[in-house]
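Of the protein chains in this complex, one is absent; all others appear in place.
Just so it is clear, A and B label the chains in written order, and each chain counts residues from 1 on its own.
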Amino acid sequence: MVDIIVCAKYAWDVAEIKIDPSGKPVLEGVPRRISDIDKNAMEAAVNLKEKHGGTIKALCFGPASAKDGLKELLAMGADEAYVVEDPSGGMLDTAATVEALAAAIQKMGSFDLILCGEATTDGYTGQVGPRLAGKLGIPQVTYARSLSLEDGSVVAERDLEDAYITVKVSMPALVSVTREINVPRIPSLMAILKASKKPMTTWKLEDLGLSKEKLEEVSTLKTVKLEGFAVERKRLIIKEKPVEEAVQELVSNLLKEKVLGV
Amino acid sequence: MAEEKFDVIVVGAGPAGSTAAYMLAKEGLSVLLVERGRQAGAKNMTGGIIYSRIVHEVFPRFWEEAPVERAITSYNIVFLNGRSALTLNFKCPRFADPPYNAFSVLRAKFDQWMAGKAEEAGAMIVTGATVDDLVMEDGKVKGIRSGGDEIFADVVIDAEGAKSLLVEKAGLRGDFNPADVSVGVKEVVELPEEVIDERFAVGKGEGAAFTLIGGLQGVVGGGFLYTNKSSLSLGIVARIDSLMEKKVKVHELIEDYKMHPYISRLIEGGSIVEYSAAILHERGLRQVPKLYTDGFLVTGSAACLLINNLFTLRGMDLAVASGAAAAKAVLRAKQKGDFSASTLSAYESFLRENFVLTDMETFSRVPDLMDNRRVFTVYPELLCLLMESLFSVHPAPTMKAFRRLRELMKGRVGLFEALGDLFKVYRAL
Partner (left out) sequence: MAEAYKGVMAYSEDKENLLELLSKGREIADQLQAEVSAVLLGEKVEANVEELAAYGADKVYLVENPNLKGLLAEACAEALHAVVSQAKPEILLMSASKRGKELAPRLAERLGTGCVTECVALNVEEGQLRMKRIVLGGKVTSTHTIGGRPIIATIPPRMFEKKRVEGRKAEAVKVEAEISPSKVEIVEAKPKAVAGVRIEEAPVVVCGGRGLKQKEDFKLLEELAEVLGGQVGCTRPIAADRGWFTEWVGLSGKKVQPALYIAVGISGAIQHVAGIRGSKIVVSINKDPEAPIFADSDYGIVGDLYKVVPALTEALRKALKK
C-alpha cells in the first residue's frame, strides 16, 4: 500500500500563446491544461497503485478553473483531487506556491510519496519539487526516468547529464519524474464518466491558515519584463518539386545567404 | 463494470449536438454529450457565418453572452476572372439591430460556449473520447461503444458532422460518391480590428461577408471571406470530382486565390494563423439519409443538412434547428416511454415545421445548377470582361453593351445555352 500525492499545475497551453506586435506575450484567452510532465507523474502514480495498492490524490495550486484539468487526472486514476485557489492569478513565485502546497499537504493527512514533474511546460523552473521536499523536510529524488517500490523503499533511476544513477530511499519522499518515464494513458470514456463522481475539494487560502498577504510576503521574486521572441524567418518552402530540383534551389539559396563553407 | 445508462447520448458537440443536449438536459433528462476533440470546437473549422433566427429561438438573446464576432451588415457577391472582379454589394444597417440577421463566429470559441450551455443545463460532457460504434440489438440502437466501453441509452443522437460513421453503422446510408462530396479549406488571417473596420467600411461590431464566384481555374466551387473581430476567414469549397478532373489541390487554389489582386488587397498585411480542411455534402435534399431508426436520430451535417445556394452557405443554423427538432422528438418519445422509429418519426415533421426541410426543398435544384461548369467558369469571366469593356475607353468606336456581350460570348457559350442557364438559375433560386 502506498499513499501518493501528485502535484500538478494547470499551466498555460504554451502552443496557444501569441506575441502581439509590440513584442508582448498575449495571455488573455489562452487555454490552460495540466502541464505535460505532470501527467507522466500521474501515470507513474497509477502504475505504483496498480501494483501495490493504496491511494492517489492530485493537488493543484491555481485558478478555480483548474478543476477542469484535474478531472483528467481523476479519469487517469486519481482517487481524489484538491484545488487550492490562487487569488493572485498566477503572479506568485515558487516559494509562495510551495507555501500553499505544503499547507494543503499538511491538511490532507499522511502520505508516503509525493510525485512532481521535472518542470512545468509554462514556467519551466523545476523549483517546486525540490523546494517542497525541503519545506517538508523529506528526501528528494529528481529526474527519475524509472520508479518502483522495493521492500517499502523507493527505487528510481535518475537521468543526469553524465550518468544514470539508481538510488534507493525510504519513504516519505518526493520524486520528480522526466517525460520519458512513461506514456500517460488516455482515459477511456468510462473512466471519464467515473471520474465525474470522484471527490473534488476546493480550498481557499484561509481554509489552510494562509492569506494572500502572507503569500505575497514569501514571494520575493519580481518580474520586471516579459518579452516575446521575435524571430522572423523567410519561410520559403519548396513543395511538390522533384528532389533534384528542390535541392538545387535550396543550395543556390544557401550560397546566396553565404552560410556555406564558413 | 457497472452498466452506465443515460436517457440520451449525443455524439458530437457541434452546434447540432450541443443544442440537442442543452434542450434535453434542461427538461431534466440525463444526457451524455461525447466529443472527440479536446474541447468542443477544437476540431471545427475556424470560422463561419451563423444565421441568428433559430439560435435566438433556442438561446434567447444569445448575442449578449455568446462569443460572436461581428454582426454582418454588408453582403457582397463577387465574380472573379483572372485579373478583375465585379462586386454586387448590399448594405443593410437593419441587420445591426437585434435580433440581427447573422453573425460571424470563430467556431473554436462559439462551439465551446454552446457546449458550456449544455453543461450548465445539466448535460454530462465528456471531451477527448471518440465514439466508434453503436451497440445494436435486433436492429435497434441501444447505446454506443468507445474504446472498449459500452454505454447505454434510450436514444442516441448522431451529431458527428459531415464525416459521420454512425449513420452507416445504423444502416441508414451507404458510401458517398466523389461527385457528392466537396472539400472546404479555410484560413484565418489576423488583422487589427481598426484595419478591418476601415478596409471593409463597416461600423463598430459590424462585419462584411463575401461570396466569391469564379477564379478557381475552372474548378466547380466557390470561395468566401468573412470578417471576424480581428481576423478574416478566407476559404474555398470545391467539389472533389472536379478537383480530381482538373488535377489541382485545394490548398493550391487557395494560394492562387490569395494572389488575386482583389483578394490580396483585402488580406494585405495579415498573418495566417490557422489553416484547416473539412468535407461537406452539398447535394442537398437528395443526399439526406433516412433520419431516424429505432433509438437513433441523425442531425446537422451528419444528416447532410446544408444549403449552398451560391450566395450563402448555411449549415450551422440548420444544425441548431435539427438539434432542436431532435430534442423535441425525444421528449415526446420519453413521455410515451417508446423510442421506436415510429415515435421518433415526429422528428421529420418537426424539421418540416421549423424550415429545415422546407428550405432545403426550396433550393433543391441548386446542386444541379452547380454541375453546370459554366456557372463557375464562363459567366464570371464574361461578366468581368463585359465590365472591362464597358468601362475602358479605346481610340476605336465603342460598341453597345449587348453587342459587346454577344461578341464576348462567341466561342465561350451559345446564346440559347446561356438563356437556358439563366432560366435554370431563375428556377433554382
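Descriptive notes on the structure:
Keep this in mind: a residue touches a chain if its C-beta (ideal position, glycine included) is under 8 Å from a C-beta of that chain, and two chains touch if they have at least 3 such contacts.
Bear in mind that the values here come from a model prediction, so they are computed numbers and not experimental data.
In the whole complex the chain that is left out makes contact with A. Across the entire complex, the residue among A:T125, A:S146 or A:T201 in touch with the chain not shown is A:T125.
Taking the complete complex into account, A:A133 is the one of A:A133, A:L147, A:V177 or A:L208 that touches the chain left out. On the side of subunit A, touch with the chain left out of the figure occurs at residues 12, 14-15, 17, 19, 25, 93-95, 98, 118-119, 121-135, 139-143, 145, 155, 159-170, 173, 176, 178-180, 218-229, 231, 233-240, 243-244, 246-248, 250-251, 253-255, 257, 259-262.
Keep in mind that, in the parts below, only the chains that are shown with their structure count from here on.
Separating the centre of subunit A from that of subunit B, both taken as means of CA atoms, is a distance of 39 Å. Contact residues of subunit A toward subunit B in the complex are 18, 31, 33, 72, 186-190, 192-193, 196. Interface residues of subunit B facing subunit A in the complex, by the touch rule stated above, are 1, 4, 32, 34, 38-39, 124, 126, 128-129, 131, 146-149, 151, 273.
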